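The complex appears here without one of its protein chains, the remainder shown in place.
Note that the chains are named A and B in the order they appear, and that numbering of residues resets to 1 at the start of each chain.
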Amino acid sequence: MSTAAAPRGAAPRGAAALRTDDPAVRPEPTGTVKKLGGLAGWVDDRTGVAKGAGHMLKKVFPDHWSFMLGEIAMYSMIICLLTGVFLTFWFVPSMGEVPYDGSYIPLQGVQMSEAYKTTLDISFDIRGGLLIRQIHHWAALMFVVAVMVHMFRVFFTGAFRKPREINWVIGTVLSLLSIVEGFAGYSLPDDLLSGTGIRAAEGFMQSIPIVGSYVAYFLFGGPFPGEAIIPRFYTAHVLIIPAILIGLFTAHLLLVMVHKHTQYPGPGRTNSNVVGFPLMPVYMAKAGGFFFIVFGAIALVSALFTINPIWAYGPYDPSPVTAGSQPDWYMLFADGGLRLLPGWLEIPIFKWTLSLNVAIGALLLIPVMYTLIGIYPFLEAWVTGDKREHHLLDRPRNAPVRTALGAAFIAEYFVLAMAGVNDILAIKFHLAINSITRALQLLFFVLPVIVFWVTKRLCLSLQRADRNLVLHGRETGNIYRSADGEFTEIHEPLDPYRRWTLVQHEVGTPLALGSTKDANGVESPLSKKARRRARWSQFYFRDSVAPVTPAELAAAHHHGEHDALPSAESATHVGPSEH
Amino acid sequence: MSEHGTTHDEVSRAATGTLPQRFDDPGLPPHVPRQADHDESAAKRAERQVAVMFGLSIVSTVAFLVAYFAVDQRSTVFFPGIGSTNAYHLVLGVTLALSLLMIGLGAVHWAKTLMPDHEVVEERHPLRSSDEDREHAVATILDGGDAAQLPRRNMIKYSLGGALGLFSLPLVLQVAGSLGPTNVSELAETLWDIPTEGKHAGKPIRLMRDPQNTPIKAEEVAIGSVFHVLPESLDWHKEENVEAGRAEWKGVLDEKAKAAVILVRLDPKDFVSTKARDWGYQGIVAYSKICTHVGCPVGLYEQKTHNLLCPCHQSTFDVTRDCEVVFGPAKRALPQLKITVDADGYLVAPEGFKEPVGPSYWER
Partner (left out) sequence: MNALAARRRHPAAITVLLLLGLILTGAAYSLLAPKQAQAALASEDQVAAGKSLFLANCASCHGLNAQGTLSGPSLIGVGAASVDFQVSTGRMPAAGTGVQVARGVAKFDEEATAAMAAYVASLGQGPAIPEEAVTSGQGADLARGGEIFRVNCAMCHNFAGAGGALTWGKYAPALKDVTGRQIYEAMVTGPANMPKFTDTNISPEDKNNVIGFLKAIETQPQQGGYHLGNLGPSSEGLFAWVFALGLLIGAAVWLGSKAA
């Protein structure tokens, strides 16, 4: 079933030997190896684990830096789990008020909650406690960053297509849970900044129509802030959400195993194989080593850069507040949404109040956004009508509309996140908050459209550049002058391996726009639906650029370098005719 | 969907017009050996590099252990680019980071230079089960149902459905029924409401400086100045706590979260709204500091523009116009607290807020 990827070279220890189960002559195990073998035998006698382990250890993973983004997320999560355990030994999730008696002088004697006090103790009086706290927080930020960048990679390469839609949905839920987990953790120290965040969260709950005040009272155990919210956040942060996170994450990984990893297109890489390195030993060393690199890098950042200096914020108190009150970065977009919403969205209805100015940003934005993300694979499959399995990734330029949609989403997210830091932008760039807010309100509607258009054009240009590269070859930079004085740059034709990457993709064809009338000339709702789908399909596939065909290349060679070559425009819609 | 031609000589085929629709996959490119594959000294060098990295990790780990005990927790050190910083934290962090990083870098370097770098091909198989397997699975389920006599035993079927449908209710009720009190009408009450019973019944409530907790005389409030204010009744609340044997601070933050007030003095000429002026005392006016958007303290007072700005979402309120919203996502004006002076010249609130303070909610 598996073959050597290449003729065996000089190295006799080629990886091919690992997959062809030759009865290689091995020396009799001795010493430690023998003892390990004995232990493994003991375990296998009782579990039969060797049957699957042999196969598992030979599993092939393709090598690409962007495939490590998910691993950064996974490792950051593990680092959070490890350091989180440490923090639970000293953190007391209590909102009971105590005077501070620890070693940080500017707070000595100040009344504060026990949660805040014990966080100060971890920071100043537990040896290495501040380091662990900072690793925990930096790793948490990196977890959410890596989850998001990983999702970008999966989205832009089309890795979410069949059969991986379930895993995309699981990943979407994981992403949502990661920011909820982050917000809960950020709130635990009960410092002035995070307390202001909880204060706002209470305002969000109150904006729920009809039952808002009850929801707030239920969750806070009475009026804000009460004494219940930190203990409840604590249970969520260390128990409920991590349990769900780990469960879903395990399912996520299992599905990756079942599906086998996707791979970028390239010579020898097909939709029915996976080319890469075996888990044992190469990936074991690389992935295992990468865990230590991620952990080490985060430890280094934590050693050198302060994060969340809760001692500087002071204890939570509902009366004071600090300039630049922001949530952690992953909540900025939601906070930004609240800053952009106009006040007139609060509507009095008889004697009641409907606070849409809060509810849209605080209650609707996140569910709507994550629903859209979660259903995207199904929407795209409906538009393209594509029901095949895809294991070969798209180069983002080869799916211009998808790439442009993704870029437009990022632009929208960016506008909201920038709105979340409008006061910081104002002070750092000497602008007026009011002007920034107005500009971002406009950009919220305009920027995604511009970004969509620009990205799509960029993708199409890149595709045409690919065509030109295949047709003309690589510019060598060597310029020759002919006898009659003409300058010519020597172009070197691409070798078949490089060329394949540029010509391997297929171009889909849009569904035809049918008539809205059925055979009897009656308006048919069914065909109306089909037309709507066809219109979306047109939108998705319009302007697509087909890869160079052998005939075009031959023609280009035949005509020579100076004659007009088939332009990219003329190649439009030259895709394979049947689906 | 696409055809795969099998061409060898594209140009000659072009001449005859029999070129395929698409190019062929040329297959995996030939393997390019690394230095360490054919040069034993390069391999040896790579081995040494890996060993040095692992060795550095060991050294860093030992350094961490030593520093943990040897370095003073309070000592500081000047670090270029960072400035004066806690040495203990820095040394622990850097040694821990190196101890981890060197293991990772060593392992990856080992994998890259010495482990096989021939790419391996593994075939994929369609994920879908075969039709027989699917049928078998369906048959097993149906047979199981039949064997359990599910289709025939309707009483069991319906009663089981009912039991399974209901069993979680006690658990849900247990949580939902015990969560939080429902006396949400409290949201409309603050400590500025004049007590109707007890030893302070009917007494106007003094405005106290936050956090000094001292009463304020009207003449102490200069034009253009701002006072952050809490009600005198917060002390009464603490006293009651102590008398009732509760913790002194019980509920104090809950009350502060509704009662925080900001007090400013304007030149009476500057008021646009006469109500704002009339509810104040000689140009001194008091407003709830809790934002009507989501509840952050609106503390940023600009004494020349008379604007109050919320640092959370930038709602801006105009003090001269009853603190109506002039910018930002809030809709409602900040509630004003009516004030006057008592016999001793101290500022007091003779009555509580006329409307609920803080963020909007449905039944407010």
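The definition used in the following text is that contacts are C-beta pairs under 8 Å (C-beta built on N, C-alpha and C of every residue); 3 or more make two chains touch, one makes a residue touch a chain.
Fair warning: this is a prediction, and the values are worked out from it, not measured in the lab.
*Asks:* In the full complex, which of A:219, A:303 or A:451 touches the chain missing from this view?
*Replies:* Of all options in A:219, A:303 or A:451, contact with the hidden chain holds for A:303.
*Asks:* In the whole complex, not just what's shown, which of A:93, A:281 or A:314 touches the removed chain?
*Replies:* A:314
*Asks:* Touching the left-out chain: which of B:24, B:47, B:193 or B:220?
*Replies:* B:220
*Asks:* Given the contact definition stated above, which residue among A:94, A:325 or A:455 touches the chain not shown here?
*Replies:* The one listed residue touching the chain not shown is A:325.
*Asks:* Which parts of chain B are in contact with the chain that was left out?
*Replies:* 32, 34-36, 72, 74-78, 81-86, 89-90, 93, 104, 108, 112-113, 117, 209-212, 217, 219-228, 264, 297, 299-305, 307, 309, 311, 314, 316, 327
*Asks:* Write the list of chain A residues that the hidden chain touches.
*Replies:* Considering the whole complex, chain A reaches the absent chain at 63-69, 72, 103, 105-110, 123-124, 130-131, 134, 138, 141-142, 145-146, 149, 186, 192-193, 286, 289-290, 293-294, 297-298, 301-309, 311-314, 317, 319-330, 332, 420-424, 426-427, 430-435.
The rule is short, and it goes like this: only the chains that are shown with their structure count from here on.
*Asks:* Distance from the CA centroid of chain A to that of chain B, rounded to the nearest Å?
*Replies:* Whole-Å distance between the two chain centres: 19.
*Asks:* Which bits of chain B are touching chain A when the two form their complex?
*Replies:* Contact set of chain B toward chain A: 1-3, 5, 7, 10-11, 13-14, 19-31, 33, 37-38, 68, 73, 79, 82, 86, 88-90, 92-94, 96-108, 110-112, 115-124, 126-127, 176, 179-184, 186-187, 210-211, 228, 230, 247, 249, 252-254, 256-258, 260, 289-290, 293-297, 299-300, 311-315, 325, 327-332, 358-364.
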